[in-house]
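Every protein chain of the complex appears in place save one, which is left out.
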């Protein structure tokens, strides 16, 4: 392994690592992202949903569908059969942004962190797409793993 | 249009907006993202490339291929024929992270901001994927549009 | 051409027909489908939207995204850049079903009937997916072209 | 659950439901669709196959490949590994149309109704695509589940 | 440009080259491949078509659909709208194999060599897939460009 990176072999070449001997266990991950925008844009996105329109639903669906495309997007990710995906989008208390939470689960030989992160990322990008005509400066920040469980490396929970 | 959002119609329903009457012009966008990680992880990613391995190349290829998948990922994005895509990944001066820059161009009726943002996002997620065994707390931040040109809405350059 | 079918060559072999000499014109198509279900299921789908949930939004997004996948699904369809896609879902007056209308547009060398039909079909299948736990007998019927315009073969409007 | 729909959570938001605790069993589904067209078009499609050409083979292949894309098309469908897919296309006795039957099987935690329905739908749309130059009024009707087996909800067979 | 390769920039990094200033012209390419197999396997594939079955039709459809996926498969290929794709499969005179010819056309800013080669390659792999139970040693050989026209680099025709 070159440089401590598991995805590179002894010659430094990228490969999809062998998970054939890993245990089949229930694995779960939660990722998060924050979308910062003008107050007006946040209001439009939140109001443009519920009984007013499809805005947040569109981002949720985009995130769920993206989770299923993770192994097509991230070159060295193993394909896996997700057993559950959820996306929650909530306004920040101070009205300055939207918080995206993506949960993913599988029963398999490898974790679902990348699936949760990809889902959160694409849900956030979809919010950008819908709001960009109002605010081109919208920024996605703090896209990261919130927690994971299952697998040999043990559970992880982000310390705030 | 509900709530000022162009992607919702008068009933608040999501639709792919009509661009059939927009001018065909050369359109360009640059997006950026920053991947924060431990110094050890950044070093491994940077060293695990050049003559040491495929790490940054893998992220660049992932970003370029993701740009071409944008309209499959972002529900209301129009499909378009990209004429150019570039990804640059550079270490931050203080060694605390990697800066991803994604450029996209097309000649068409709609802008390529989402293509640049999707490319930057997936390149950053690929860096996370390769580094996550060393540092689960890696965070993607400041994923945003840096500049755009072409189209009726005029040029945009992010103010630092 | 074998048997009058434009998609088969003189030997009867499938091919993607040459559209390189066709005129670039604005082309539009509208397709429709009807989803029949129990009154209780229709009510759940309609109520499970607007301010109650994402049901119809999910079907609309599915239809729009499917329109963009048409040339991946229908073997001999040409890839094309859709400039507009809309999906409308309305309850039948007698409460026995939902009527799906899908509109698609492009400026190009071939028509968008298949894109509109694929969008209507996948929106209807998504309604089935969400309602199937309540009513396995749900049926999709009258999936067909409602109208088209643009192109050499002239305009078409279904006679009721 | 909002409105009795399993695909919406308590807040009415779409999610991919958790199947992680469901039993792994052999699951099978058969779906059907009917394509109505002018007698001349039906004859061309049927003759444009067998020793005359690829027409029905093209529709069969399209249906089989679409079955594998189901979870990309239907937003809340779980990805699953199909162990068998078949498509049969037979002329109606009275010559007024073609009957499409799609069978799908898996060994897993969720059923394959959507895979069978998607396969039948895309096979039928492919027939439309090949016949549309002869008959734009071709209609797909009675797209529905014929039978299913496996899983907790028990077997189902459509009553004629 | 590093090492004379147009797909690498001055730093040796892969990028999708800028075609935005290239002329829009009619571009055409023909690729070929040969599938060598036992006489028995070749006979089965050829007989398992025409009025005996779908074998060659399946390979033709696979090749046509693969041509449309070229820019998803080849990382630095530009997406483009194919206006025509054909696949021909003919037995070698001496019965030792099958010859695959793939033709592709577009009107655009870049050539379609990769589309023709990808189509020929996937048609050949599909023949392998169908014949492999009879002959695991089947070999695909001479996968190459036969001719191209259109674009600044001029016409090309392989010298036999």
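To keep things simple, chains are lettered A, B, C, D and E as they appear, and every chain counts its residues starting from 1.
One rule holds in what follows: a residue touches a chain if its C-beta (ideal position, glycine included) is under 8 Å from a C-beta of that chain, and two chains touch if they have at least 3 such contacts.
Being a predicted model, the structure only gives us computed values, none of them experimental.
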**OP:** Considering the entire complex, write down the shown chains that touch the omitted one.
**Re:** A, B, D, E
**OP:** Have a look at D:22, D:69 or D:158 and name the one touching the chain we're not showing.
**Re:** D:69
Subject >> Hidden partner chain, touching residue among A:72, A:129 or A:142 >> reply: A:72
**OP:** Tell me where the left-out chain touches subunit E, residue by residue.
**Re:** 2-8, 11-14, 33, 40, 43-45, 47-48, 51-55, 57-58, 61-62, 65-66, 69, 72-77, 113-114, 117-118, 121-122, 124-126, 128-134, 136-145, 148, 153, 156, 158
Original post:
List the subunit D residues touching the unshown chain?
Top reply: 26, 57, 60-61, 64-65, 67-69, 81-88, 105-107
Original post:
What subunit B residues would touch the chain not displayed?
Top reply: 50-51, 54, 57-58, 60-62, 65
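One rule holds in what follows: only the chains that are shown with their structure count from here on.
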Subject >> Between the pairs D-E and C-E, the one where more C-beta pairs touch >> reply: C-E
Original post:
If you average the CA atoms of subunit C and of subunit E, how far apart do the two points sit, in angstrom?
Top reply: 31
Original post:
In whole angstrom, how far does the Cα centroid of subunit C sit from the Cα centroid of subunit D?
Top reply: 15
**OP:** List, in ascending order, every residue of subunit E touching at least 2 other chains.
**Re:** 57, 60-61, 65, 81
Subject >> Pairs of chains, among all present, that meet the touch criterion >> reply: A-B, A-C, A-D, B-C, B-E, C-D, C-E, D-E
